[in-house]
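Only a single protein chain was left out; the remaining protein chains are all shown in position.
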Amino acid sequence: MKRIKQKVYDVIGGGQTKASNIFDGIIISLIIINIIMVIADTFKLPEYVQSIFNVIENISVIIFTIEYILRLWTSDCIYPELSPLRARIKYIFSFMAIIDLVAILPFYFPLAITVDLRVLRALRIIRLLRIFKISRYTDALASIGEVFKSKKNELFSSVMVVGLLMIMSAVVMYNVENAAQPDAFDNAFSALWWAIATFTTVGYGDIYPVTALGKVLSAVIALLGIGLVAVPTGIISAGFMEQIERKKTESEDDKKHYCPYCGHKLDE
Amino acid sequence: MKRIKQKVYDVIGGGQTKASNIFDGIIISLIIINIIMVIADTFKLPEYVQSIFNVIENISVIIFTIEYILRLWTSDCIYPELSPLRARIKYIFSFMAIIDLVAILPFYFPLAITVDLRVLRALRIIRLLRIFKISRYTDALASIGEVFKSKKNELFSSVMVVGLLMIMSAVVMYNVENAAQPDAFDNAFSALWWAIATFTTVGYGDIYPVTALGKVLSAVIALLGIGLVAVPTGIISAGFMEQIERKKTESEDDKKHYCPYCGHKLDE
Amino acid sequence: MKRIKQKVYDVIGGGQTKASNIFDGIIISLIIINIIMVIADTFKLPEYVQSIFNVIENISVIIFTIEYILRLWTSDCIYPELSPLRARIKYIFSFMAIIDLVAILPFYFPLAITVDLRVLRALRIIRLLRIFKISRYTDALASIGEVFKSKKNELFSSVMVVGLLMIMSAVVMYNVENAAQPDAFDNAFSALWWAIATFTTVGYGDIYPVTALGKVLSAVIALLGIGLVAVPTGIISAGFMEQIERKKTESEDDKKHYCPYCGHKLDE
Partner (left out) sequence: MKRIKQKVYDVIGGGQTKASNIFDGIIISLIIINIIMVIADTFKLPEYVQSIFNVIENISVIIFTIEYILRLWTSDCIYPELSPLRARIKYIFSFMAIIDLVAILPFYFPLAITVDLRVLRALRIIRLLRIFKISRYTDALASIGEVFKSKKNELFSSVMVVGLLMIMSAVVMYNVENAAQPDAFDNAFSALWWAIATFTTVGYGDIYPVTALGKVLSAVIALLGIGLVAVPTGIISAGFMEQIERKKTESEDDKKHYCPYCGHKLDE
């Protein structure tokens, strides 16, 4: 029994064997098909396509349910140091397991309202993160995550300053533009919507200042918005560089430097 | 008396004790409530909400006033090297103290016009900078500020060149587009508004060239606008990298360098 | 015969002689004239201009055909280690040769529909890549390509995450906005179009959220869009820096390291 479980785990879990790759391929294909269906569902489709979709949907949920049960069953192989029960509880509350569950659960509760169901089905896309199980992408993502982590204080501080600036701009702009455009700048929330569209340089054009003072303020905010890109980019660039340096230093520290002829230790 | 003052200062001022953290939490919460009220005020609210807001506003002003007086009273603890009077005068004219005063003063002069009062209340958001008292954010902000300071000549020069380009583009564009669109490009100020929207790539779409010459000029300006992001980002990135190098060098300088052969300390 | 072929190859192929430069200049000029004609063709032109264009077009195709045949004939000089036949087959399926063929072939099959023909003629612009034959641009492009290659895992991972975010945003946004704007957000494809316009901060303004929830979501997406610029920029910056370091290290490795005391060569 235990050997079967280990074998199942090798296929659905961490392994890099051929069987494991095939299994991953099937699950990923099924998720992609599901995503395409979620997108296609928003078009007006003929009824026979709808019924095909329903069949595929049902099959998918069954496969995802079996997969979930197998993962739960083999989850004590992930945390061998824990007791089987604790391993399973820990697994149930892990991020990917919750996503897996949310992706199938709504199917069994048809009373949930339609809109929510669709949104929840869209969550299945998160399951594609499984692609990152492939180690070279995991490493790359981990490396990006590490940069964000090492710079989190600088990034949080700059986001904070930008946030304060945006809220202040919005309140000031509401007071400046409200008299001229009572429909567009009808409250501070609309002004905040304008502030974000300007700071991020999206500029849909659904709301913009028309008064001279409003335009001057908007110009200042748009120019500060450049900083919104430049500062985090600078921080992240520096973070990546620092990481490269750190890795190099670590690998150099491993080598000892001695003059191989006179035996002196060479300090760098 | 002096010990009481010191204790009060430890709570409201620089300390990192539990009492100090609770006090900071209360003030920050109160500021956030005030900001939410400033934003909510721009919606049409039922009268009973308005009266609740008035009560909270009054309580906030009283607390902020007491806080301001206590800060003023204990301000000689900040600058122990100055005489009590000079310390207080120095404190009154510090940036944060002016913000603190501006945030409460309008309440005592109800004759000030309504619009200005609202804008001034929005200034209370600046008081949230108090969050940066937490040392890890202060360090991060100081580090960002230091990069800007060390690169201020490069940044100022690039801003200057961009500014000149924008004004020139605006005047040229006004002359090119005015005949075709006398309403949109009605004066150089409108053209400047267009130039800023284009340079920062916001592009609201409320004003844009329609003549062939105008479009060619606009294309050149939009492409130069890429430089508006690339150059400061490059400067800031390099600034962050240089800072990291500097910190590393400083920490290395603290370690003593000895000639490994004769044992003498080496001055770098 | 072989010497003639080598001479022809020196002119049309890899050489940097005067004859070769003149030949390149003629071909590049002809391509530029062709591109101008493709663009000019989209305007309503008087008939006599059209007939001039047809003459130039015919001459161009003849020259390009002769060029193609000569290149094919001399292609065994590119791969001297292969047999003449294999060299030619390898050449026919090289990227630039396919482009060269596609640029002339449609002319000989007038039955192809007009629209496609125009698009294929636009492909002639790719032939301008020949400009990069000039070695200083080849080096620069190779250097940019190398950075992309060395960072391909990080770039792919961040593109992947952004892609997943975009699709999820689109599906969620469709469900949020469809009821309020059934025309604008008519299906998930429209929502995806909106998501891309927002993430890239293009923001045409043809589609944008109008509900409060939609605006909040959109704000979050626009702010994440900043990351869409910051992360790859950071990765690419770091990649360029790493490349510079690598080149420096390589050139330093060429210099011999000797222990300054006993005179022996030091292996690193």
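The letters A, B and C name the chains in turn, as written, and every chain counts its residues from 1.
Keep this in mind: contacts are C-beta pairs under 8 Å (C-beta built on N, C-alpha and C of every residue); 3 or more make two chains touch, one makes a residue touch a chain.
Please read these numbers as outputs of a predicted model, since none were measured by experiment.
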Could you tell me which shown chains are touched by the chain that is not displayed? A, B, C
Out of B:V49, B:M160 or B:A180, point to the residue that touches the absent chain in the complete complex. B:M160
Of B:K5, B:K90 or B:K215, the residue in touch with the unshown chain: B:K215
Omitted-chain footprint on subunit B covers residues 153-154, 156-158, 160-161, 164, 167-168, 170-172, 174-175, 178, 186-189, 191-192, 197-198, 201-205, 208, 212, 215, 219, 222-223, 225-227, 229-231, 233-235, 237-238, 241-242, 259, 261-262, 264, 266-267
The missing chain sits against subunit C at residues 35, 38-43, 115, 118-119, 122-123, 125-126, 128-129, 131-132, 136-137, 139-141, 143-144, 147, 189, 192-193, 196-197, 200-206, 228-229, 232-233, 236-237, 239-241, 243-244, 260-261
Chain not shown, touching residues in subunit A: 201, 203-205, 233, 237, 241
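Throughout what follows, only the chains that are shown with their structure count from here on.
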Have a look at which chains touch which and call the overall pattern line, ring, star, complete or other. complete
For the homomeric pair subunit A and subunit B, should the interface be classed as same or different, according to whether the shared residue numbers exceed half of all numbers used? different
Subunit A turns onto subunit C (C-alpha superposition, degrees, nearest 5) by 90
Report the most central chain, judged by the distance from each chain's C-alpha mean to the global C-alpha mean. A
Whole-Å separation of chain centres (CA-atom averages), subunit B against subunit C: 42
How many angstrom lie between the centres of subunit A and subunit B, each centre taken as the mean Cα position? 30
Of all residues in subunit C, which are in touch with two or more distinct other chains? 201, 203-205, 233, 237, 241, 261
